[in-house]
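A single protein chain has been omitted; all remaining protein chains appear in their positions.
The letters A and B name the chains in turn, as written, and every chain counts its residues from 1.
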Amino acid sequence: MDVKLEYEEPTVEVSVRDVDKVFKGKDKEVTALKQVSFNVHKNEVVSLLGPSGCGKSTLLRLMTDLLQPTSGSISIEGNDPKYARLQRKLGIIFQTTTLFEWRNVKENIELPLEIMGKSKRERSETALEMLELVGLSKFMKQYPRQLSGGMQQRVAIARALSLDPPILFMDEPFSALDEFTKEKLHLDLMEIKRKTKKTIIFVTHSIPEAVFLSDRIIVLSAHPGRIHSIFEINLGYDRKPEIRETKEFFDYITQVRSCFYEEGD
Amino acid sequence: MKPTSVNSIESKQTVEAESKLKKITTYNWIFKDYLFKKSVIFPVVFGIVFLFFWEIKVFHMIFNLELYQLPTPITIVQSMIENWLTLMFYSAYTGTEILGGFILGSLLGWIIAMLASLFPSIGKGGVTVIASLNAIPIVALSPIMNNWFGDGIGSRIAIVTISTMAAMVVNAYKGFQSIDGNYLDLMYSYASRKSQIFMLLRFKHSLPYIFAALRINVSASIIAALVGEFFISSKGLGFLLSDQIQIGNMPLAWSCIVIASLMGILFYNAVEVTERLCIPWKNS
Partner (left out) sequence: MGSLAKRQNHFVSTLLWMIFLVAIWEFTAWILHSVVHINSAETKWPYFHDLVINIFQNIPVLFEQGSITFGKAAQGFIIGTLAGMLLALIMSFSKSVKYTLSPYIISSQMIPVIGLAPIIFGILRDPDLSRIVTAGYITFFPVTINMLQGLENIKPQQLELMRSYATPSWKMYTKFKIIAALPNLFSGMKIAAPLAVTASVVVELMGAPNGIGVLMLSSLYYGEAQAHMFWSVILICVFIGIASFIFILLLERIITSWQPEFHRERNET
């Protein structure tokens, strides 16, 4: 369709090559992923989209060294995921906020830096900077349970960013939130992307969410999980909420949605 | 002009009504919500009426009891005053057993739970075995401890230690282990050391569970010390209790119960205060 007007070859940040993942049960094997290959480029937002059980979270866990592929290879900035983890270059955000309830907001953001053994002053400086970025400076002394779900997730994002990772891995981060908070956080994420120039890999089961946020959507189908199709979403770099009302936006949604109906069951 | 004046009259009336309402609520606060709060006034009145009926021997009439079987509250208090020196000495003695065993047992239980959670594949079975200590009647322990440690204070400390250990092992192990997998994944993604996972995550997460065990252990330790003293001892509140019953001095026996109960309530509240200080993130 569109002719890409890019002369510069984009840098490959994450490369997934022929990845299979088989879970061995007691009496049967379950193939979660089969022959999955794709690249993620620098500064790109890529969504992994599919119904539950399609292996999208498994794929994210393979990229973050929480699981090992049965076969195939994954590289992050040219090295394997384990190297990235040991370099503390992984920023993961889970669906549940996984904040430590006994630490206040600032201390939660300092957690990874504390584990790295950074000095107190450095920790505090970074945490304050991140709080400013997500707009929660006023709440730094509060405990997580005193915050709303959306604020908690913003703290989790700030915590992930405090390590200054090249890539943010987000596993259905907003699916537990209500629609209004979700839309607000989409805009926040856009701004964070603009300010920090991070590459973002985003797991979701919401088609509008994927279309609004992503430069590319990788649609996975289930049993076994494999790549069904890949969509380029050309809605511009910095997206405003008004985009949600444009024809292009709806067209993309219709296109993506059609993948799930042609399967026939 | 007219509507405004009507309005102003109306608003004036509302203000008056509001101030009246305010007065009523203040009145309510003092007399209904505070002084006459049902959850305060009902149990206090019940307690006073109960003690009064006891004092004028209503229960004696109903259950056909004699004074030597059930002494009245005033004679119990009199006996407490008369024997205050003995009671104080014995309370200190039993208190030492309780506190010593409580600290030793809880600490030991905590260490066992920690070891078990470091090696959960073999530790879990060990926790189940220790949990069965909970089901052992304390009376069975006291003669054994007496055989091992003699009839001194050591044998009761051992009994209290064993009966407080089990609850701590079970609770602390649960506290160390019942952590959502995502938290462990998060720590793993930070490439944190095992000791960091323990200190930053498992330990903090287990604190509410540990305090739950401590609260259970308050009455468990007092019961263990008293029952241990029923058996073979020449000092302590439990000894005095069973000894005075044998010679029919019921008021003094009741005094022991009253003091042991007061110790329990005091101890329990001390644990709760400590809990509130140690777990500030739980309460606002």
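Quick note on the criterion: a contact is a pair of C-beta atoms (placed from the backbone, for glycine too) under 8 Å apart; a residue touches a chain by one contact, two chains touch by 3 or more.
Treat the numbers as computed from the prediction; the structure is a model and nothing was measured.
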Among B:Ile157, B:Ala172, B:Ala191 or B:Leu226, residue touching the chain not depicted: B:Leu226
Listed residues B:Ile81, B:Leu118 or B:Ile136, member touching the removed chain: B:Ile136
Residues in chain B touching the chain absent from view: 38-39, 42-43, 45-47, 65, 69-70, 121-122, 124-126, 128-129, 132, 134-140, 143-144, 147-148, 215, 218-219, 222-223, 226-227, 230-231, 238, 241-242, 245, 248, 250, 253-254, 256-257, 260-261, 264-265, 267-268
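Simple rule for what comes next: only the chains that are shown with their structure count from here on.
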Where chain A and chain B are represented by their mean Cα positions, the distance between them in whole Å: 48
Residues of chain B defined as touching chain A within the complex: 180, 182-183, 185-192, 196, 200-201, 204-205, 207, 279, 281, 284
Interface residues, chain A side, partner chain B - complex: 61, 64-66, 85-86, 88, 90, 92, 94, 96, 98, 100-103, 111-112, 114-116, 143, 145-146, 163
